[in-house]
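A single protein chain has been removed from this complex, and every other one stays in its place.
Labels A, B, C, D and E are assigned to the chains in the order they are written; within every chain, residues are numbered from 1.
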């Protein structure tokens, strides 16, 4: 009771934070932990490079230190998992990264994971990270939808591009489960799953679920 | 509402089933899915070989077919994940295996997973399975406590052996997170985590958490 | 003398069993072991899913127990290697699986193995298995001919499809040796090898050869 | 009829060649291929280094060219598989290497292969080769018996050392099948298998078996 | 001419910077590039955690931007390669990391790399990084000398501990080349190589050599 999971959006886009919170509604139960979503105001408008990812680590650490007295678990809601290991050094609370949680959750729903990314230049960053996690062998492919920020505002167009890329991952790369490589696409999950006929993982949901599992496991001594 | 997760213990030991159910208390929330634990009465007293594991697949398929009209997700609660892929062919409901869920959950809490097993002859079976999952590179080691059924009744002795084996996995194999390779050890989790000072995953809890994540994710269309 | 290898066709199609036996003629020598082929009458008409594969394990175990007094080695002649590890627990006689033997034999004839499969849905099952065997890195590709049962009766059409798929594995995937992922294609081996100009392995022949090697090795004490 | 397998001992030690031939007695059947063993007279007394291995390639190529008109398949009987890929370029006949055949055969008898070597300095050479073959993940360990040439003459002492090393590979490295990493130890196979209670592969037998499989497979057009 | 390599020590310990510069004397040639070593004054006294590593990325980026007008290549002289990929996004000049350069250089001198580290808690950080680089399979082991800062001042004791750890990596882990996992040990390289009788790589030297190779390669159009 009183337990709280804090989901931090490391970019400063509050609309993205609000979208996340909405996507997490199904995880909120009477008697379960509170699930709060907050924005890292020092963050850039979007995390689109390794530099962006590295430069939010300091602010994230400060935020985690500040919030930990009244937080049971943290979720870093950016698919680059910025600062994940630094934050784990900084707090003894569980810290989940949405890329790590998204991919490992996907491994329970399929055996060849397709990654639907936004920008082409994130692919090599993802690859380094999947290698570091030791799961690269289970990644069927990672393809970008390659849309500009302006285009991303058009949800229908986003859906169409994600469907196309997902279909290619399924048909040409053999993916039997998809992970959306972004915290801002939650609203597309259900439609995409319907369209592609394979499970689609929203990584923010996966990470919050992972945090809830850890808290629930510990609730029994 | 009315959603139900069915956790099936594929061995016929009802005491094990009852222990699981108790361990899952923290996952039951007002408004969340019901979590029922049931025993596969056709199962052997324990699943201790590949033969045991293979021979429960038929009965498991029948049970899943029978239960699926009033079940939203299934968990197969034996660390051999018997019939996991057959069951996924049999039902469209999500089916979680506790080995798969336990190891993938552990990857969110550490990066070198130690497996605390019961019998030495399960090690090669586990290895085949970890390889098939594509996560073998993240397994630090898999060591048995090598206790007879009679000895397993003595919870203190079990704790002592699990602590010894866990300490060896941590100190000699570099494991920074443990998975208990059995559905029947839930009551040891907290004590072991305290003793070893690294996270310890009860795979049944992990699999139920995984099922809850999938259901909660889908609850938002 | 008196030594006998029993090749078990786990599906109930006796025509397939007869075809195998014919393909093994070159392995029968005066003074060598008898090579008998038998049908698992409890088996399904074809093994086309994980369920099919898992459900024959019980009958296979019974058959092996019954036959072992007068059998020196067993071959399970289905590319899913159903029950292979259970059978190895059940009998002390060598038990060969045709997928395992086919792929490992192919590694002596080339270094990038192309798998010519029948149905698309067998590909993920094969992948799990190649991973479990630890040889996934040597698999160049696995492509299905995607023919219906009716079409499979037309040997010419089968040959044409296998040639097309084999050529694609060779030219696009870099395969320099092929394995036919089915026990029922023995009669296509020579023609395919001629057409593709790379070695083609019939896995049933490979497994019988492997069994003969083990028996011949043991004949000298 | 008239088919002949030529087993070439690339070192000049005719006693080793004679020992091989004896070990292959069980592979000779009425109506089966002739199995001849011959010595590469230009070879060094033993192949104990990469230099030894590389320098026999020229003479091996010449021997294979000379013998191919009356030879159906070749076996290179040295665990370094000297010149294997050069010989495969040189002749269209199948050429088997005993390391490749020994390890791939072992994968049909166990899943973690222990390698019992002679000299410590061969371990890195083996590792390069297992990696190149793509089977390194299935090698449990590779340990030398570290005996001098003089000591190797004492068969009892060799047996004792091989048993010790094999037991260590089994108990400390988890090996469940052994390969003797030398063409000269055939006479130890049966005793070692008895002592260790896991299958032991004589790689020369494995390679001859592999050659016989290929020839028998082709005998049916 | 005029070309300059800037080696940045990301910790603020100027004595370490001076030691590096001395170690690089052999790389300075008439007509070759200038090799300057500089200290990141914003850095911590030592980089001993992921947090330390992440928090220097911002200052490193600023320093690189400032220095790039008169710098041809950069070397980041800390074995965590802090900010390596961010810096590569920041400047078009080549940026070398000493871990990456040290390990890849070692692969030219041996095939199983032993890593001699300072602190135990750096091992998991290194493992993530070796995995991300895709070279984890070539790492024989990574062992810490586990000395306190006070003890590190005693060069003799450091040498003794590094020799012990190196001998263990060589004898128990099969390492045939060593990398010193720190920029501050250059003065130990020659003695250690002599003591261990295997090549020992100072990663700062390796990275400067790598930078010189790139510059020299480009000097010819």
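Everything below uses one rule, namely that contacts are C-beta pairs under 8 Å (C-beta built on N, C-alpha and C of every residue); 3 or more make two chains touch, one makes a residue touch a chain.
This structure is a prediction, so every number in the text was calculated from the model and none was measured.
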Where the missing chain makes contact, among the chains that are shown: A, C, D, E
Residue touching the undisplayed chain, where the options are D:18, D:132 or D:149: D:132
Absent-chain contact - pick from D:71, D:90, D:163 or D:186: D:90
In subunit E, positions touching the absent partner: 22-23, 25-27, 29-32, 94, 96-97, 100-101, 104-105, 107-109, 111, 133-135, 137-138, 186, 189-190, 199, 201-202, 205-206, 208-210, 212-221
For subunit D, residues in touch with the removed chain: 49-51, 53-55, 57-58, 61, 83, 85-86, 88-90, 125, 128-129, 131-134
Subunit A residues touching the omitted chain (full complex): 123-124, 127-128, 131, 136
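Throughout what follows, only the chains that are shown with their structure count from here on.
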Distance-maximising chain from subunit D - centres being C-alpha averages: A
Relative to subunit C, chain with the most remote C-alpha centre: E
Interface numbering overlap (same over half, different under half) for subunit C and subunit D: same
Cα superposition angle of subunit D on its copy subunit E, in degrees to the nearest 5: 120
A-B or B-D, whichever has more C-beta pairs in contact: A-B
Euclidean distance of C-alpha centroids - subunit A vs subunit E, Å: 33
Where subunit C touches two or more other chains, by residue: 128, 131, 133-134
Arrangement of touching chains [line / ring / star / complete / other]: other
Touch relationships between chains, expressed as pairs: A-B, A-C, A-E, B-C, B-D, B-E, C-D, D-E
